[in-house]
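Of the protein chains in this complex, one is absent; all others appear in place.
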Amino acid sequence: MSFFDGLRFRRVNSPIHNLDPRVKFIYACVIFAVAIIFWQLLPLAVLFVMQIPLVLIARVKREWIRSMKGAAFLASIIFLTNFIFSFISSGYVVTFVALEYALAMTLRFLVLVGSFSIFFLTTSPDHLGLALEQSKVPYEFCFAFTTAVRFVPVLAEEAQTIMDAQKARGLELEKGNFLKRVRNYIPILIPLIISAIRRSLELAEAMESRAWGATKKRTNLYVLKLRYEDYLFAAITVGILALAIFVRLYLYIPRLEELLAGTV
Amino acid sequence: MRKAFRVSWKALMAIIETKNLTYTYPGATRPAIKDVSIKIEKGEFTLITGPSGCGKTTLCRCFNGLIPHFYQGELKGEITVAGLKVQEHPVYELATHVGMVFQNPENQLFALSVEKDVAFGLENLGMPRDEIRKRVDWALQLTGTYELRERTPTELSGGQQQRVAIAAVLAMQPEVIVLDEPTSFLDPLGAKKIFEVIYELNKKLGITIVLVEHRLDLTAKYSDHIIIMDDGKVVLDGEPYEVLSSEEARLIGVGIPKATRLYQMLKADGIKLGGKVPLSSEEMAEKIREAIRRHD
Partner (left out) sequence: MIEVEDVHFTYPSGVEALRGVSLTIRNGEFVAIMGENGAGKTTLVKHFNGLLKPTKGRVLVDGVETTKVSVATLARKVGFVFQNPDHQLFCETVEEEIAFALKNFGFSQDVIEKRVEWALNLLGLSQYRKTSPFMLSGGERKRVALASVLAWDPKILILDEPTIGQDYQQKEKLRQFILQMNAQKKTVIIVTHDVEFVAECNPRVVLMRGGKIVADGEARKVLTNPEILMQASLVPPQIAQIFINLSDLEFPKEVIDVYEAREILLKTFRSREQ
């Protein structure tokens, strides 16, 4: 649950929030690509640290840390599997290289989570929907997306009401063995599903009554326009990518033990 | 001669007209509405009421084409709305003439901001952006929701949501707005605000209003025309004063305003308060005051 908390949008007036969502998405993808290019610890660590100023400018420190915490469980699994695998394959010997490699893979995962987390934390769902629309995604999908986001809190509240109503009839969710507990959720799921179906019928009526399908050429109240800041950010992103490719191809990246030993 | 002239003038001005309208839902054994023939004139404030299951919601759905196009089923008889034969035009075309506001405020708002919701219909119609902007602001102002324009629907109260729904329909500038029990989920003050808004739209802009309601005590005083339905048929159709004071209305079990009931009971007891039948507490209090003044 805390992992999803780290992805929820909060309305803040920061330069990052005001960037075009498409530019931010490209940034997140580029960071992901760069993270894949490298398997060494040093560049991945640099990549991870690079995100932090963005987080601070966007003033989403608390939420970002929460998403990192949420990813911690999976991260530790990645670390352990990598470590154990190389442990076994090197003949049950703990090597520094193996440790470094496992750490690097974990960091790669955290970089991915971190960059996409920044994207979701600083992009409102309607901006996201708008970006989808302008990226020529068929309107039906954009609409389905924004409507789904719009109704998530409504459905959550309804699920709570249904649970209350059934508890008031003596339903005890915690009781019984595993099988019984799963069956206890039927009195909650069925009303929820039926209500969702009824709701979609009412929504469809309302949509039709407001000229849904009148023309294929839908217009829009809002439009996303790329500004100077967006171009600058995009340029920086491309710069990062170019630098990363250059380093990967032409420079030697020292291993951690080499750095620590002072040799290179 | 003058009467004949008035009758044909009325025919010209009818914005909704049905003749022997009968509709059966798909898979149903009996029709939901039978032989409904009504005329609603341009600029009228019409109230449609009747016990649950009488067919008033079904009748409403015929006005903007949801019946027969969305619900399928069998529609017999004639129905003309704003000069268009409903069976021959798609819902999206009829929507520009007849707007519909539904009972549940939550399930009519799908966007993440109020103004995007109000713009929805206009976007569907492919209007240019500055026209959309103008109309959205205009509709928000008229319904008193301009300050809420950047909020998410989930943050609003039921009454505010319904006013946004009305704005969303108003933005398309229809000649008629149909409201199907719009205040069911609202508290009395929220309901009152809704009725005031639609009354304003009727009086100031001349928009024909068709309101389906149970709460006659709050709405009877706004209406020019009342239709009472029972068991799929139209049973009473006429001026509010006549319809609500008739014996039939009482027998059907429609929620006649208490002021009207009191007047009828006193009349039966031989106390004549004179003049028109009161539909609101103010009218009744006025009558009692008058009667006492006369006696003194």
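We just call them A and B in the order they show up, numbering each chain from 1.
Convention: a contact is a pair of C-beta atoms (placed from the backbone, for glycine too) under 8 Å apart; a residue touches a chain by one contact, two chains touch by 3 or more.
Not measured: the values here are computed from a predicted model.
Across A:136, A:169 or A:225, the single residue that touches the chain missing here is A:169. Where chain A meets the chain that is not shown, the touching residues are 158, 161-162, 164-172, 186-187, 190-191, 194-195, 198.
In the full complex, chain B touches the hidden chain at residues 50-53, 103, 157-158, 181, 184-190, 192, 214, 217, 253-255, 257-259, 261-262, 265-266, 269, 271, 280-282, 284-285, 288-289, 291-292, 295-296.
Note that in this section only the chains that are shown with their structure count from here on.
In the complex of the two chains, the chain A residues touching chain B come out as 124-126, 129, 143, 146-147, 149-150, 153-154, 199, 202-215, 217-223. Within the complex, the chain B residues that touch chain A are 64, 66, 69-70, 90-93, 95-96, 99-100, 102, 104, 106-113, 115-116, 119-129, 132-133, 136, 152-154, 168-169, 172.
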